[in-house]
Each structure stands twice: as structure tokens, then as C-alpha cells.
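What follows is a single structure, and I will ask about it in a moment.
Every protein chain of the complex appears in place save one, which is left out.
We just call them A, B and C in the order they show up, numbering each chain from 1.
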Amino acid sequence: MGHMGHMGHEMHTMGQVAGLPMAERGDDRDELRLDQLHVPIGPALSNWPAGLILRLTLQGDVVQDVAVDHLRVPSVHRLPFWDEPWLRAAQGEKVTRDRAARRRCAAHLDSAGRLLAVVGWDDVAARCRRLRDEVLSGAPREGVDGDLRRTVRRVGRSRPLRWSIAGLGELSADRARAVGVTGPALAADGDAYNRLLMWMSEVERGLDGLDDARPLAPDDRTGPRGRVDGPRPPSQALLDVLPELLTGAEFACARIIVASLDPDLDELALASVSGAAHA
Amino acid sequence: MLDDVIFWVLALLAVAGGVMVFRFDSMARATYALLTSLLCVGGEVLLLGLDYLGVVIVLMMTIEMAIMAVFMVMYMMNPAGLMPMTMVHNKKGAAVICAAVFAVLAAGILLAPWPSRRGKPSDDPTMDLGLSLMGPQMLTMMTLGLALFATIVATVVLATRRGRYDRFGDDLKARTADDAVRGGTGR
Amino acid sequence: MSLELFLLLAAALFSIGLFGALTQQSIVMLMMGLELMLGGIIVGAAAVWHYIAPAAADGQVLVVLAVTVMAVEMAIGFAVVTALFRAREVDMTDMAAELKE
Partner (left out) sequence: MPDAAPLWATVVLPVALAVAAVVTAGFDALLSGSAERGSARTVREAGLRAVAPLREALRLLVQQPRRTTAADRLLGRLGVVLVPLAAVLAGAVLPWGFRAVSDPSVGIVWFNAMEALAWAAVWLAGWGPNSALSLIGGYRFLAQGLAYELPHMFAITTAALGAESLRVGDVVAAQEGLWFVVWMPAAFVVYLLSALAMAFWGPFEYPLSRDAAGGAATELAGVDRLVFLGGRWLLLVVTAGFSVPLFLGGGQGPLLPGWAWTLIKTAAVLMLLVAGRRALPVLRMERYMEVAWMVMVPLTLLQALFVAVVVLNR
């Protein structure tokens, strides 16, 4: 009689149903050996880095394993939008501080809006997106200053938000440096909440640069996601650090961790573009 | 008249649901067939004038079956029943035993000289139940309470893999618990 | 409606549950059989309360007892399955019996 049971387990490992493979068991965090589900997340999903594909191995909703993949980045000769001012400056063009500051503020507001939407704080997420559009469209500083500072303060003061995401995706500065992360994720030296606050403080600092017509300082080559003059585009390092942060996280936490790093897949084309520019 | 109709509908649904529990391949469907059956049991109890107990059965069974479905999907192979398979043993023998049991019970039910109704239900049977449980049946209530408490302890001990020494270190001095997922009270 | 009809329904549920409990290999399915049997007992107890001794609350107490037993049986059952599953990846009665060897 017991053979029936064993047979059951074998059937379990080989079957195909309705064109879909049946789930198989595997070791997991809670030592329950539950069924494994292979779920690709991305490339197109709202509030998700466009083009990023994570091939997750889920047990329940715990991420057991993750492979980072992305759509092929077309090698068009168009600079990645969010890094454009710094790259142009590196190529010797004249770029005003106003332009760089606007781009940085908008990039961080964009990232923060995405993170807050994933966290489920729709109200502030919507405000961040609206402010991003206003900053990008060249609204004068007086027009956005008050609104922006109010939003930044609201994010910084929210205890529920801190309660909700503190401790997710802990990335120490040492580890970040070792992987080659630069920019706010390195400076934040901590979890998703620290990274969000770092974005917010950079937005607030960036306000001072608005409407500043002087040219960009020659040593300022740090875009919103890190140094653009390094050997690799900054988002590549963020992608490299993803697997170690995501493994063992629950699905919701995994989404928050990805959003708190917010890699920009456009940047991956950067290596070839900047290489060509130098040549 | 209306009561008769309700009785028959609920009774047939209950039996049909009970049979379907063991005929569905899909674990989810089997669980919800059982829920249907037990909800009908709750309905019959309501029909008998036990409002409180009937509604409590509906409440408890809904929650219980919802949780049961998770365990079914978690532990059973082939939870969606997409691959028909049977996992039974000794079907014939069991069928004979059960038919015999039913026959004996039915014979007993139909042949027994049931006593006639003594007294009539009070206006508020729920109050009766409460007074009884807190009075003459206090011992039952206390036993039930203890049994439930023992169950809570036993299930946690059985199901968990990690005790407080795993969470707070050998000397229990760790300030925050070493858990795979951080909780909400900041401990 | 009569006492006999209710009791027959109770007997039917009890027998179906018994069949399930005897035949099913999976522990979880076996528990469903037990639940059905307890469902039968509930109907029987409520019917006896209504048709024989509605003045006393004993029939109701029996229903409370059955409902509690259902909850306890369910909780213990799932805990045992989890423990077995964690130890040996076993979820069937026959395989659990083999563990003795």
C-alpha cells in the first residue's frame, strides 16, 4: 500500500499538466520542503525597473533563489536619461548646475515615488510623481520649494513608514563598496528606509541648485545612482547586489528591496556609449 | 412547511457535500465541499432553534476550512487535482463497514421507542447554555478550556522548529530575536 | 421534520465521514472524514435537544463539546502533519506507519 504513496511522489516530479510543469519540492528556509514555484517577475510591471527580469524560485511567498536578468538593452546612441547631464559634462559640453540638480531631484523623486507605491503609501507616492514632473518641466524654484519640503518632511516623519520598511535589504557601506556600489545606496549605509531618506535628503539639498546657471563643477560626475565615470555603470553594481539581498526575503519585501535600490536598466548601455565617446 | 423544505434542501446539500469531499481530485474543492456540508449542518442547527450554536458553527467552520485549505495545498501532492489520482486504501472493506454502520444506526433510529418531548425550550436557549456552562456544567467548561489551552501549547511545540534559545541565544540575553523575518514590535 | 429524519441525516454524515477516515491515505483527508463524523454528531445532539429535552441545556453542551473537539482535532492534526512533514516529508498514514520500522 505504501508503494502507492511513493509512486505519488514520483508522479509528482515528472508530470506536466495543461502544458505547465508540476511543481517540485526543494529545501527551504523553514525546513518544510514545500513545492517550488518558478516565477519570472518583470520585465513590464508597474513600479518596477523597466526591463528588469527576476527569475524567482518561490516557496510559499519566500524567495529561495533568484537569477537577475534583463531585456537586451538596445545600443542606440542616446544617453541614459537620468545620467544625461553628467555624461554630457564628461564629454566636455557645458551643463548648468540647474539642469543637473533638476535631473537629480527628479530621478530621486521618481525612485521614491516607485518605492512608496510598492510600500503602498499611494498618497505620497502620487505627490512625488507630480513633483517629479514639475521639477523636470522647469518650474521655478519658488513654485515647487514649499510643496517639496513638505513632502520630504512627511516622509521623514512618518513612523508607520519606518516601522514598515526598516530592516529590509540591509546593505552596509563596506559590502556596498566591495560590490562597487556608489552613490546614494553607498552613502545610506543601511536598509531600505535609510536609502529612502538618503534620496529625500539629496532632493532637499538639490533644491539649492535649482535655477543656478553656473556650469557643473568639473569633479561632479556622480549621477543619481552613482559615479558615471567608473568602469561599470552604477546600476550594474546595484543589479549585482540584488541576489544576496533578495534570497530569503518574502515576496513583498523583495519588491521593496528592489524598489529601494531602483536600478536603471538604461544605464547598462552606458558602457558602450561612454567607451565610444572616449575613443 | 417552509421548515420542511429548508430541512430537505440543507440535508441533501450536506450529504452531497460530504460525498463530494472524497470524490473531488482537487484539494481546494474537497475542502470547500466539506465547508458546504458543515455550513448546512450549521443551518440545520439553526432550524432546530439553536441560534447561537448554529451561527457559531458557521463562523468557526468557515475560518477553519479557509485555514485547512492552506494546509491542503501546502502538504498534499497535486493540490489542484489537475492530475487525477486516488490515494485510498481498502476501499471495499471500508464501504462494507460504513454501510453496515449506517444500517445499524438507521435501524436503531427507526426502531427505538424515542421518549416524547419533555418540557419546552425557553425563550432564550443561548442564556440557558450560558447558565448551564457557568453552573452545573462548569466542570465541562473548565475541561474544555484546559483542553484548548493544552492544544495551543502542543500545536506550537509540534509545529515549530525554533525555540526561544534559537531566537534569543543560549543565555536568552539577545536584545532582538534572531528570526528569518523581522516582526513588528521591534524586539 | 421529525427526530428520526434528523437522526438519519446525522447517521448518514457519520457514515460518510467514517468511510473517508477509513479509506483516505492522506492524514489531512483523514481529518476531513473525522470532521464530517463530528458534523453528524452535532446534528444528532441538536435534534435530541430539540425533540426530547429542550428544557435542559445538556444537548447544547454536547454540541459545544463536539465543536471544540473539531477545533482541537484540526489544530493537533495540522501540527502533527507539519512535524512529520518537517522530519520526513511524509503526509500519509501508511508512510507514517513505516517510520516505526
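Here is the rule we use: a contact is a pair of C-beta atoms (placed from the backbone, for glycine too) under 8 Å apart; a residue touches a chain by one contact, two chains touch by 3 or more.
Bear in mind the structure is a predicted one, so any value in this text is a computation, not a measurement.
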item: Displayed chains contacting the withheld chain; value: A, B
item: Given A:Ile53, A:Cys105 or A:Val119, the one touching the chain that is not displayed; value: A:Val119
item: Candidates B:Ile6, B:Val55 or B:Met141 - the one touching the absent chain; value: B:Val55
item: Identified contact with the non-displayed chain, of A:Pro43, A:Gly60, A:Gly230 or A:Gly248; value: A:Gly60
item: Option from B:Leu35, B:Met76 or B:Leu144 whose C-beta touches the chain left out; value: B:Leu35
item: Residue ranges of chain B at the interface with the undisplayed chain; value: 26, 28-29, 32, 35, 51-52, 55-56, 58-59, 62-63, 65-67, 69-70, 73, 80, 82, 124, 126, 181-185
item: Contact set of chain A toward the excluded chain (per top definition); value: 17-20, 37, 39, 45-47, 58, 60-61, 116-124, 126-127, 129-130, 158, 160-161, 163-165, 250-253, 255-256
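Please note the rule applied: only the chains that are shown with their structure count from here on.
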item: Comparison of B-C and A-C (more C-beta pairs in contact); value: B-C
item: Per Cα centroids, the chain farthest from chain A; value: C
item: Averaged-CA centre spacing for the pair chain C and chain A, given as whole angstrom; value: 52
item: Geometric centre distance via CA averages, chain C-chain B, whole Å; value: 7
item: Numbers and ranges of chain A residues touching at least 2 other chains; value: 1, 4-5, 31-32
item: Interface hub residues of chain C, defined as touching at least two other chains; value: 25, 82, 85-86, 92, 94
item: Chain C - residues contacting chain A, complex; value: 25, 82, 85-86, 89, 92, 94-95, 97-98
item: Residues on chain B engaged by chain A in the complex (per definition of touch); value: 74, 77-78, 82-83, 85, 87, 89, 161, 180-182, 184, 186
item: Residues of chain B that touch chain C when the two form their complex; value: 3-4, 7, 11, 14-15, 18-19, 21-22, 27, 30-31, 34, 37-38, 41, 44-45, 47-50, 53, 56-57, 60, 64, 68, 71-72, 75-76, 87-91, 93-95, 97-99, 101-102, 105-106, 109-110, 114-115, 117-122, 125, 128-129, 131-133, 137, 140, 144, 147-148, 151-152, 154-159, 161
